[in-house]
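The structure under discussion is supplied below as structure tokens; questions concerning it will follow.
All protein chains of the complex are present and in place, except for one that has been dropped.
For clarity, chains are labelled A and B in written order, and residue numbers in each chain start from 1.
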Amino acid sequence: MSTAAVILIRIGLLAVFLGAWEFLPRTGIVNPMLLPPLSLVIDTLFDILGRGDFREAMLVTTAEVLVAFIIAVPLGGAIGVLAAEHAYFGAIFRPMLFYVFSIPKSIFLPMFILAFGIGFEQKVAYATFSTIFIVIMSASAAVESVKADYVLVAQSYGATRAQILRRIYIPSMMPILLETLRISMIFNFTGVMIAEMYASRTGVGHMIANWGENFMLPQLFAGVVVLAVAAMSFNELVRYMEARCSTWRS
Amino acid sequence: MTRPSPRTVRRLIGLGLLVLWEAVPRFGLLPELFVPPLTKTLAVLWLDRSIYGAALLVTLYEVAVAMLIACGVGILTGAIVGGVATMRNLMLPVFSSLYAVPIVILYPIFTAWFGIGSESKIAFAGVYGFFPVMLSTAAGIRTIDEQYLLAARSMGATLPQMIARVIIPASIPTVLAGLRLGGALTIIGVVVSEMLTSASGIGYLVTMNRTILDSPRVFAAIIVVLALSVVFDIIVRAVERRTLVWQTAGRRTASPEAAAPARLATV
Partner (left out) sequence: MQHMAQLSPGREQSQGAAVEVRGLGHIYAGRDGAVPALADIDLTVPAGRFVVIVGPSGCGKTSLLMMLAGLRTQTSGTILVDGRPIATPDPSRVGVVFQEASLYPWLTAVENVEFPLVLKNAPRDERRARAEAMLNLVGLSGFGGRYPHELSGGMKQRVSIARGLVQDPPVLLMDEPFAALDEQTRMTMGHELLRIWSQTSKTVVFITHSLTEAVYLADEVIVMSARPGRILDRVPIDLPRPRTYQMMATDVFGALRERVWHQIRDVP
């Protein structure tokens, strides 16, 4: 199948999906109270995008996501490199990390609330906490992916430590680092959303949770669409950069 | 000086954490509201064992049904997407793009649709666990060494024989990794949704006791959830050990594609 055909079929599928979203509730096949028709959701979307409180909520959420990201990624990265470079340290903590991975971090939300209240700091702290483990794992994987052969060759040509870092480690780790950024962002965003939905007075997560409880489905769907589009856009952006990196890599 | 083995150190760390959990609040280093002593928490758990037991049953029921859905639908969809080239080209990028959406934002929709009972938890956790199972199954099928299929054809295998005797066994390791992840995510999904909006289950006990500032009971619920994760992990490991033969070989590479969904998306 040619690329054009694939894109055409995808557009077709999207059109069917959107068409069904409009058509099914309009004709009453699906209860429009439960699934507001697409056109209504889009109207509502523009409506809430124009509202001051929603824009403020978006700003708050964006700030929380960014600050948590800026804390979690370097911190987790440093720990991850340490775990990969120091075999003993890694042997101790790697299995613990694997276990920590599989527990629902949300059960610790009450502690974050007690420690930080339900404001900005709490969201940032919880999102950092829920993201940092994946960053640690990915960063160690990135370091381990650097081929010992490359380093050996560089060393045999008398490369300095700084040169090895710049010329070997960074380029070979680049794709995994980008992948780490991408996955951390998914975790981070999820963490902020849960914290906002759980206990908060601000943020988009708080707003959609509220709309859900008050059965304001057009607003709820509009909010979900905004969040989903934002998440997918960032994801695609990083994937695009990953693709560019891997073309020169292979 | 020889270092103690990592396992010993880990055990010591675990023990140390337990001791700290008891000592820190006892000596007033942190208020009991923040961390109630371990013994006090365990005492409360024992006292309220019928409440916690009942909540655990609700949670387990939701987890079981959600896992069935996530695994069943995930394996089926993954097999189609991974096995049929057209579907793969068409749908895989779409699915991995959708994977970026924090699924938790769908939960308010599920409560609006299904109410705040078990149905909304099952639906949410099912969707939550579905993605890794589906992506792993697709990756598992896609990364089967073509040599295996070629060899089977040269030996005259029919398509059903190919599926039953080559494709399924060859994709088991990756699918298992996906089930492990999907299972963990299903548990997480149930607990998270119970914490958000609900009237029963372990997650509900966390939230309910938090709002009345009954920290020992919050921590008792946390202990139950941790125990649930540990038990799940032990079961999965046991299953994995039984399929060790599959794990040791059989894949073109430990491809990053196959590993990617195996990264735990936990919150």
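Brief remarks follow.
Throughout what follows, a contact is a pair of C-beta atoms (placed from the backbone, for glycine too) under 8 Å apart; a residue touches a chain by one contact, two chains touch by 3 or more.
Here the structure is a predicted model, which is why all the values come from computation and not from measurement.
Listed by label, the shown chains that the missing chain touches in the whole complex are B.
The chain omitted from view is touched by exactly one of B:R26, B:R153 or B:R237, namely B:R153.
Summary of contacts with the chain left out: across B:R3, B:R49 or B:R165, the touching residue is B:R165. For chain B, the list of residues touching the undisplayed chain reads 145, 147-148, 150-151, 153-158, 161, 165-166, 169-170, 172, 245-246, 248-250.
Throughout what follows, only the chains that are shown with their structure count from here on.
Centre-to-centre separation of chain A and chain B, using mean CA positions: 18 Å.
Interface residues of chain A facing chain B in the complex, by the touch rule stated above, are 1, 6, 9-10, 13, 34, 88, 91-92, 95-96, 99, 101-111, 113-115, 130, 133-134, 137-138, 176, 179, 182-183, 185-187, 189-191, 193-194, 197-198, 205, 208-209, 211-213, 215, 217, 220-221, 223-224, 227-228, 231-232, 234-236. Put simply, chain B touches chain A in their complex at residues 3, 6, 9-10, 13, 33-35, 86, 89-90, 94, 97-109, 111-113, 184, 187-188, 191-192, 195-197, 203, 206-207, 210, 215, 218, 221-222, 225-226, 229-230, 232-233, 256, 260, 263-267.
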